[in-house]
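Before any comments, here is the structure.
Only a single protein chain was left out; the remaining protein chains are all shown in position.
On to chain A.
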Amino acid sequence: MLIKHIKSSTLSEHEVTDEATYLNRRQLLKQFGYLGAASLLAQSMPAQSLDFFSNPKTHFQRHDLAYQQAADTQQVLTPEAKIISHNNFYEFGTSKSDPMDNSQTFKVNPWQLSISGAVDKPYVLDYDQLFRQFPLEERIYRLRCVEAWSMVIPWLGFPLAQLIKKAAPTSRAKFVAFETLYDPKQMPGQASRRIGGGIDYPYREGLRIDEAMHPLTFLAVGLYGKTLPPQNGAPIRLVVPWKYGFKSIKSIVGIKLVERQPPTTWNMLAAHEYGFYANVNPEVDHPRWSQASERRLTTGGLLARNRIATLPFNGYGEEVAKLYKNMDLRKYF
C-alpha cells in the first residue's frame, strides 16, 4: 500500500498565485495603495471618475529589459505613474489622459520599422530586433513640452546614429524623415478628426542629418526598466532632448533618409507657432504663451513650487549649440 506523506511545506495547486496576478503584482499593489489613499481622501464623492491613478486601464503587458544603467544624474525623476498617464498622443485622443485610456489594446507585436531612402543598405527591423539589434542603455533626459511643462524620464534604448550607420547613408542623405504607424482601426484619433484634433495623419517628423547623428539623439524602446507602454510610443519612439516634445515622434514605422527638409506635422498645421527646428528656447515665445519658464512635473500636488527657468536647448547647449552656430534661431525657431 502506498502511503503518501504530505509535508506541511508542500504547496498544492490551488495555492499557486495565478500567473496573470503574479505578473501584475506591482500594478495591483499600486492600485490598492492609490485606491486606499483616494478613498480616505474622498469618501462620498465620485473619486473613481476624478482619480486618474487608480484607473485600472493600464493593463497593457510590459516586459522587463536588460540594459546598461545610466550614471546617477542627481535629477529628481518624474514618477512612472505620471509619465504613463500624462501624454500628448493625439492618435488616441487630445486630452492628457486619453492616450492611456484608449491605447491599452494597441498591438505592438508584430511590428516593422523600415530604414530606407538615401542609403546603400536599406533594412527592416521586426519587433524582437528592436530590442536585440543594438545594445540597450539607459538615458535620463529632461523632456520639455512646448506647452511649458517638463518631466525627467529614464529612457531605455540606443542612439539613432547606430541605426542610421547600419544602413550606410549616401551623400544625398541631408535630412531624416520619420513616420508614425497609420492604423485608424487601432488609433481612434486617425479615424475621427474630432478625436484626433484635426491633424492630418500619419504623424510626421524630421531632423537634419547632423541632428539625427548627434550622440544625444535617441531611439527609446523602454522606460523605467520595462518596454514602453503604448501611450508613450510603443514599441519604438524618438527622443531628442534639446527640442520640444512634439519632435520626439512615437510608434515609428518608417525612417527615411532624404535630400530635402521633410514636411512635419505641427509645422504643417500651424507654421507660425511650431517651427521645423523647435529647439527649446526661452528667448522665443510661443505666440500664445511664454517659453521663459516651465513647470517641472515630479511629485507634490497643487502646492508644489515647481516653476523653473527654461534653459536654452533644454540645458543641453554645451553639447548641441554648435549645430546651430551661424543660424538666426529667432527665424529658424
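In this text, a contact is a pair of C-beta atoms (placed from the backbone, for glycine too) under 8 Å apart; a residue touches a chain by one contact, two chains touch by 3 or more; residues count from 1.
We take it that contacts and distances are computed from a predicted model.
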item	value
Protein name (UniProt record) of the chain left out of view, among "Transglutaminase-like domain-containing protein", "ABC-2 family transporter protein", "Cell division protein" or "Protein-methionine-sulfoxide reductase heme-binding subunit MsrQ"	"Protein-methionine-sulfoxide reductase heme-binding subunit MsrQ"
Contact with the hidden chain (one of A:105, A:170 or A:290)	A:290
Residue, one of A:94, A:116, A:162 or A:261, that touches the chain absent here	A:94
Positions on chain A where the hidden chain makes contact	34, 37-38, 41-42, 45-47, 50-53, 78, 81-83, 85-86, 90, 94, 96-97, 147, 149, 151, 194, 197-199, 269-270, 285, 288-290, 292-293, 295, 297, 299-307
